[in-house]
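What you see is the complex with one protein chain gone and the rest in place.
Note that the chains are named A, B and C in the order they appear, and that numbering of residues resets to 1 at the start of each chain.
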């Protein structure tokens, strides 16, 4: 192994720089060169590269974002390309492969979530050796116990809950915090348990509005004249539809047009007669310095990915299982999301504490 | 002086507990009893009191919220009262005065912003001696250089800007943060300077949308493919109207229906063609542990208010002027808001740094 | 199961209150009463108890410390007792058992590290049913992957490293941070990886001073005129003795007389000629609000301990294995410490990054 390439794809996530640093540092120990590809797969098509030396990764461990840039658009298998003055979707994957192989790149380390890793898997099938590194604040990637970024997002949401708690109690209000999680409720569940929420609503358990209102009122009747509710953006009422699509690439985030938090707030205010306020945590969950746990996890993933590349164990993703880093086939990681199951131990714990889970 | 009463009114604000603690501790040193009134002026009408001893204020210094509770409704001069089965607005101020004086209360310490202090002033005029303590995260109260709570809110907004910065840079996006400030842009101005914003929009300077878009594009053309914009909730385009009323008591915060941040984001995305994301900081600005500066300021106000009461210097508000705590007539503090003037030094500094101020 | 008792023993640790809250809340769901014993086993002897209701645990989740108090002295099997005016060590364990059983206590939940859990095990053998809950910031307890408190301590140490980093770089200095870990280097190892340390010294790997100095000089020669070193308080030079005992109960912490950090600093300054500064993190690692991960873990332990009690699965400790909470015999947890093994994955990662581990 003489040369690797690395790219970061998808939404921003705390720990991206920690992975890049670990890859460059451990590659350097093995006299392997690392080429950084800018802005995810866009840079792979556009030949926007940079050789990454130790000075490039010095001091980046605590920083949010990615020094390589990222995007959640731009799939080389359907790449927007100007043809005869018209923008068409063109398969540029062969070009990417020949460009990278022409540079002597023996493996591509792709840091991403379900979207980016699915593209990476297609490249691996076509002959560009790939190692995946599991990234998403949502923690909804299959085949790994944890993605990096998740634990920092949970900390951010828990800190927000701590803040809302004092206002809720002082004002005798219902405070709702809407957190990320379109398809899986991991952030809501963990942050809710860590932040002392009274109600946690997740996409996996459609909520019964009348029961939520009853729980809030029961608390008020018992003297606790406030409630803290965490709702994942993808939660929905029983029998209802997902209220609104959001975070669509290339559009303004329609969260401001009223997401599930806003709807729930209006509904609860009407049903309980209690003042209700809604906060949408939004992009604050994606930025900021990764916490210690994510720095360690991201660093472990980066080192393990270089080891997998050296071993020639391609088409795999590094993953956490228990306390160990293992390698799993990329095919097991993508095209399916890891949701909160009814047997999830932290869900069990939430119920045992008396947290209302919507049902 | 044998007995004081204290209440906290208006919106939640970091440092309320620090004031209460300072009042109780310094009163205790002077053998003065302190009666805590619950939920602002509501408790004054409803005789919802509690004698506050040293144990009651032990450990509350770092905590957000108020142990006394607060509300931004309930004016005793127009108090919602059931009469013959109908809810009518009744002047209950005489009752409040006779109740408190009947308990031996010689002065009322009112912690609040413009609304609560206006009510307090009316009580002072009617014979219930009052000392005001200036509280609002917006810092828009006249006659004082600083209200407590403001510096913590600025820290919270600056931290949010730090987080958004890494995402903006990694994704080549325009990131907009909407902060509080319906009538005055203090939080936006200070947080924008502290958080390295490229554009700061405040109510005092109606913004020219085309110029804002041009500034963002000019940055992009010069290689900075991202911009950070802080917008106060009360900012408005030149010639435009305030987009939407919000934070109305008793209603869901209409911020979720789309405030100025959302509108600006849509406008800018259309005008610049750059991806734009909007975050509304909302109630996160009001909660959480007060920072060191607010704890010191709140403590100074609490001690100074007890001293003013002992001196019999009623109808005044304690205030910061320069580095000193002084007393000013309550009449100078209320019924007018302190806005960011065109001579404000920090505004001058923002312009000197090249920050776009909307005009 | 009708009644439980709970106590917290040993040094302060973030998450103690989170466990207490989880125990009380989940016991309450099962209509089990919880008696809180004050100051660890001292309260068990002195009959210093308190019935814990839901209001007692309201709002304590984010708080450091323990509402029950704790001590790292006072073993009921050798309890300091005044006899004929002389302080003698007396076995008061029978008295403790009869007192608690007289109150109807069916099980004792003991939250502690090796010391407190060893005492708890003795009680279990004598007939007082016990469930252990693993607590120590050092993470050196056998039979569990994680103790609660550890992850917060790592965060605190990582934050300190972030701070020292900027000074080290600006001043071209060697900065040494001494962290806790008398017998095991978990905090140093994890914080060192998370905080970007250049050298990590742990008790398990006696360090060769000349090699450490050479690593620092090699960095300086390559243009990095600063180094960050994390040293566990129990680290020692190859062939050397443990420099100084510290944290002895009842004595001033002799850290101020010069621990391993100070000694290492003097040695390195002499050997490298570079300015060196030493910071001893000390008690800052034990206090403060538990982070989200520790709040979730502590809560899981609390709920699991109540379940174990209900199941009558006594003489066990709740433990984390992988991502699951399991029960292990208390005999497996105590009387032996979990040290960093040479196969430890994070140690492996540190070496792969080029971190100097002392050897």
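Here is the rule we use: contacts are C-beta pairs under 8 Å (C-beta built on N, C-alpha and C of every residue); 3 or more make two chains touch, one makes a residue touch a chain.
Bear in mind that the values here come from a model prediction, so they are computed numbers and not experimental data.
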Visible contact partners (per top-of-document touch definition) of the missing chain: B, C
Contact partner of the left-out chain, one of C:236, C:286 or C:300: C:286
Contact with the hidden chain (one of C:259, C:302, C:315 or C:358): C:259
Touch criterion as defined above, residue of B:47, B:122, B:145 or B:313 at the omitted chain: B:145
Chain not shown: contacting residue from C:2, C:126 or C:172: C:172
Contact partner of the left-out chain, one of B:71, B:136, B:155 or B:285: B:155
Chain C residues touching the omitted chain (full complex): 8, 11-12, 16, 39, 63-66, 69-71, 156, 159-160, 162-167, 169-172, 175, 249-253, 255-259, 261-262, 265-266, 269, 275-280, 282-284, 286-288
Residues in chain B touching the chain absent from view: 22, 25-26, 28-29, 58-59, 61-62, 145, 151, 154-155, 158, 162, 165, 169, 190-191, 193-196, 224, 289, 291-293, 295-296, 299-300, 303, 306-307, 321-325, 345-346, 348-349, 352-354
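Assume only the chains that are shown with their structure count from here on.
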Shortest contact path, chain B to chain C, counted in steps: 2
Greatest separation from chain A - chain, by CA centre: B
Rotational angle, Cα trace of chain A fitted to chain B, multiple of 5°: 180
Distance from the mean Cα position of chain C to that of chain B, given in whole angstrom: 41
Centre-to-centre distance between chain B and chain A (centres being mean Cα positions), rounded to whole Å: 34
Length of the line joining the C-alpha centres of chain A and chain C, rounded to whole Å: 31
